[in-house]
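Structure first, then comments.
A single protein chain has been omitted; all remaining protein chains appear in their positions.
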């Protein structure tokens, strides 16, 4: 069953969430088993290149290996593995079959399987990050930046604990995610760049390569340089696990930022709030039984994918433990890391689509803001009272708000009636009074901040805005 | 890309770990997207059956739907979903297209999507448990039982903290897993039987079905009875999440037992211990660079798969939270539950293969036992001294062992030289003395216990031994 | 520093969340280190009781031990442990110091530390469950039941995806949690009852006890019977881990139900929704800077505690793995299980307090319901159209809702204007039409269901309602 319908697959990543062919082909190009074998072949090639550079074998061998790996298919390697029951030996055998007798001895020369496996993984995750993950993340970042700028002056009630607090602007609210996500894009870039390779043999002491090289670390550096990688300070049969641990942490914590953003967007779509919407297709069905429903399915999906993938970090932490010069109990588990990447990317691509069409309902934003407009004044009022010397301003205003809620009168109305507070009121400057009368002006520097945040991250991440 | 090479897939479950076609086809029969749609169709069919039973529609409608769903393909449903962007509405449309105008209104009648989705999931996990999971688990249990019986008299040094303690038998050691795994097989059976369905409509209050039925819960019971299911005590748009939570817990904790067993077997294969082995094929390669290696790769793989899937439980716990009458943030995440099942089953099948050929090296078991044979006597010695009235037997023997380690003399030699202890020695019965002289007899009831455990669980789980 | 200010403690459970003295004393009575040592002493006592019963020692010894353990303090045991560096040996020494020379040999006779430790833990968790956990959980369950009954007729808009769906009643919504939490209370009871002990010695083969008993399993049963416990089918140095795994799972999944409930209550308190409230004390401050804020802090706290403790399950799953006849890597980790219990209980006690004073704002509930009253009609309308033979009722109504949203007209107004749909409208019975005109009647059996659920669980859990 080498080829089969996607509907026979087990993982949703390989059926339902692989339906967008273009996106899936990109994921697959880097993260499928085919890709894995291709990257492993690249490492075998880099090895002979470094051997040739060091005069151990001829350039002819390099050519032969280059040709050989260009012809290799995973089907062939797996067929061979059936016999050897060892995947890298199978790969080596397949390459050897395609080269001359002279070249054969130099294939996999002095290396152990995990010189190839770990180096290939670092290489492919690094390339995936550079060529696919980071560009996709930046594409979303740019969309968020554009919303932040577009809506920087849209006054929105700030919400803490789900309660109306003091105002922000919607652009400022989105700028939060520009900043947090930007921070994590940077972390993904850095941790991917820091992924390491190794060509230090079966237990990491360069036992085999030292037979041929006085300075085997230099030979290792040569091989890795062909791939744009560096060695870790120490290795055993495997690269120190922490480089990949940090890389996956950067992905998982980037995902967390998007889950938080999606939660916000979900809640802003609540029937009672209605401040944003997902654009719905004309034929799109919201509910199979309630034809009037317009559900925030895409944001729900992102939150859900985060719930599915975040706990994978526990696997990665467990994989830090490996006995002595290594045991193989991280082998199967680490094969699932591509799932995390695809889970993240498919959520990011989904958010790009949905945020590009994000509908902001300015009327509802205004309506919601007006709901507690008067109460919003409580904060600046208490602060101003305090600054004018009221000894217990917070308490005074707290009681006032209770009174206002019961009587329905505005806070400023009540103050002017209060013998105790009236004197303070009269000390206020015109500008301060204006703010208490027009709470929509009490937005601090929300608008400038949105701009600054976008500017900072567009520069830092080198994202050009149109 | 509806059909593709498995090597383009992302999940190892869909490429590398799907290479054994027969096993994979079984997993796929229950746990693929194709299977999911088939089970959803079954629920739609059960619905019209119950409608017919209640005289709402004719038996003809049932026949039409039966025919319709037998022809349905996931390809068709997904093509329709592209338009509706709603998977169950797509399924309903596909069924409706295939039935007469008269039958159309009864398809999906009064139900909401998740009446179908949740009921179908409960149905398929229940059937998967009955027909695939439990039988596979029992097959492994039987293999373990056979080893436990076969090796019930094989004296082996007991190990606590990796240190030689007092003896057991290898059969007794395996009986531990017969018991723990048996316990969990039972739990899988019970929790699967307890999975629930629902036909209570969009928010669980039977709003729609109450339009047509005075006692809509009875109608719900009718539909579910067709599928061998019961309703949960209460439901919203979805079934109460705890039934599936408990089911997955039973799987994950069963997996934990196997991870512990695999760890034991791994360590018993250490070069210095060598008490068990995996049978190696004649052509099998242990290491790509160290031709002499025979690695415990299968047990390592099982431990590794457990590390990959155990943390998925965190997802399931998070999915207990759903806002009000539900949000959809459990939708994508719960689609990954089949991965857990396949991860477990593929490990169980692996263990069946490897345990069937488990090689026990009786010589090494004996050699290891002999290593500390004399020290083993410390425990019964201290207990017997105490029982004969020594006021501080533990301390006396502890010092004796230190002396023995330094001098190389046996404990019983030292005792007879000790003025203080000699009198106690002389009180010992012949049988007691024999035990101190032949520590391999100090195995308690290890052998009988192995038998009893096997007997208990073979009865409880109805596993017939050959 | 044997005694110190709670403000020097590290764990919030031992400072901030231990401020309610009465509650904390209860937790401490069962779950502190003092309690642990008390339970371990109980097991040592049960041991000599069974020895006396079997004629190995005299009843006098039992009396001596009973007296001795009544005088023991953890301070004394820990002082002794400083010397022995072994906690159970320290306990044994402390008991031995307090009894006669004749009695000394029977203390800890034939047992290993973990016979005591594991049996004592099962005993204390079982007793904690019976005497503290389950009663506390039931107290909350009763409060929920009372709300469900009180509000069974309070029509509330049902919400799926945060969107208004079709109506339920608030009592029905709370009944969801009566059912889910009831289910889990039952699970806690059952899994606690099922906790097991062991008196099978250092490696579980009864090596030592077999020196004195032909049927050592019967002796074990005698000891455990004194404590109301049973043995596990098999044991090594420790009880099979799965009994405690299942117990903690029941606690964690019960916690999940409460987290979901708390999320619902939080969101119903959103400024825009305002359907429920926490009763605020007259002097209570909502925010240090925004005097008008009334935050759902208690529900937020419960959700937060769940986030803190749910992941502890990962520890418990890892502790299923123990090498050979045991390693000690579960020792420190399992000492933290009491934290999980106290985390849960303190959240339950918090919810009892806050739910007893739950304020339901019937006006807001009504206001929110009215918001989309007309759209709610979409569901019954489509179903009725379908039942009267409309070939594509869902699609027809979906389009109608779009039209209604744009034009502001009611659905039933639009239908009567539609040439295509009017004939269907005219077929409706009076009762059906009434429902479409008064959507608040479209609540299915929400009200009865609330009653039934409460009745079912009050019987099942033996909770008497006032």
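The chains carry the letters A, B and C, assigned in the order they are written, with residues numbered from 1 in each.
Methods note: a residue touches a chain if its C-beta (ideal position, glycine included) is under 8 Å from a C-beta of that chain, and two chains touch if they have at least 3 such contacts.
Note that this is a predicted model, so its numbers are computed, not measured.
*Asks:* Using the whole complex, pick out the displayed chains that touch the missing one.
*Replies:* A, B, C
*Asks:* Which of A:2, A:132 or A:187 touches the chain that is not shown?
*Replies:* Among A:2, A:132 or A:187, only A:187 touches the chain that is not shown.
*Asks:* Which one touches the absent chain: A:161, A:198 or A:335?
*Replies:* Looking across A:161, A:198 or A:335, the contact with the absent chain belongs to A:161.
*Asks:* Quick one: which of B:176, B:240, B:300 or B:339 touches the chain that's been left out?
*Replies:* B:300
*Asks:* Which listed residue, A:313, A:340, A:355 or A:375, touches the chain dropped from view?
*Replies:* A:313
*Asks:* Using the touch definition from the top, which of A:179, A:304 or A:458 touches the missing chain?
*Replies:* Only one listed residue reaches the unshown chain, and that is A:179.
*Asks:* Touching the absent chain in the whole complex: find that residue among C:32, C:54, C:418 or C:448.
*Replies:* In the complete complex, the chain left out is touched by residue C:32.
*Asks:* Tell me where the left-out chain touches chain B, residue by residue.
*Replies:* 157, 159-166, 266-267, 269-273, 285, 287-297, 300, 314, 368, 371-372, 375-376, 378-379, 382-383, 394-395, 397-398, 400-401
*Asks:* Footprint of the hidden chain on chain A, which residues?
*Replies:* On the side of chain A, residues 89, 101, 104-105, 109-110, 158-162, 165-169, 172-173, 175-176, 178-180, 182-184, 187, 201-212, 216-217, 232-234, 236-237, 240-242, 245-246, 249, 252-253, 256-257, 259-260, 263-264, 267, 310-311, 313-314, 317-318, 320-328, 379-380, 383-384, 386-387, 389-391, 393-394, 432, 435, 442-446, 449, 453, 456-457 touch the unshown chain.
*Asks:* So which bits of chain C touch the chain we can't see?
*Replies:* 1-19, 21, 24-25, 27-28, 31-34, 37, 74-75, 78, 83-86, 88-89, 92, 108, 111-113, 201-202, 208, 266, 281, 283-290, 295, 297, 300-301, 303-305, 307-308, 310-315, 318-319, 327-333, 335-336, 338-339, 342
Simple rule for what comes next: only the chains that are shown with their structure count from here on.
*Asks:* Assign the assembly's chain-to-chain touch graph to one of these shapes: line, ring, star, complete, other.
*Replies:* Shape of the chain contacts: complete, all pairs touching.
*Asks:* Mind checking chain B against chain C and telling me if their interface is mostly the same residue numbers on each side, over half, or mostly different?
*Replies:* Because over half of the interface numbers appear in both copies, chain C and chain B meet with the same residues.
*Asks:* Taking the mean of the C-alpha atoms as each chain's centre, how many Å separate chain A from chain B?
*Replies:* Here chain A and chain B have centroids separated by 33 Å.
*Asks:* Taking each chain's centre as its mean C-alpha position, how far apart are chain A and chain C in Å?
*Replies:* Distance between chain centres: 34 Å.
*Asks:* Find the geometric centre of each of chain B and chain C from their Cα atoms only, then give the gap between the two centres in Å, rounded to an integer.
*Replies:* Distance between chain centres: 25 Å.
*Asks:* Chain B: which residues touch two or more other chains?
*Replies:* 89, 201-202, 208, 310-311, 313-314, 318, 327-328, in rising order.
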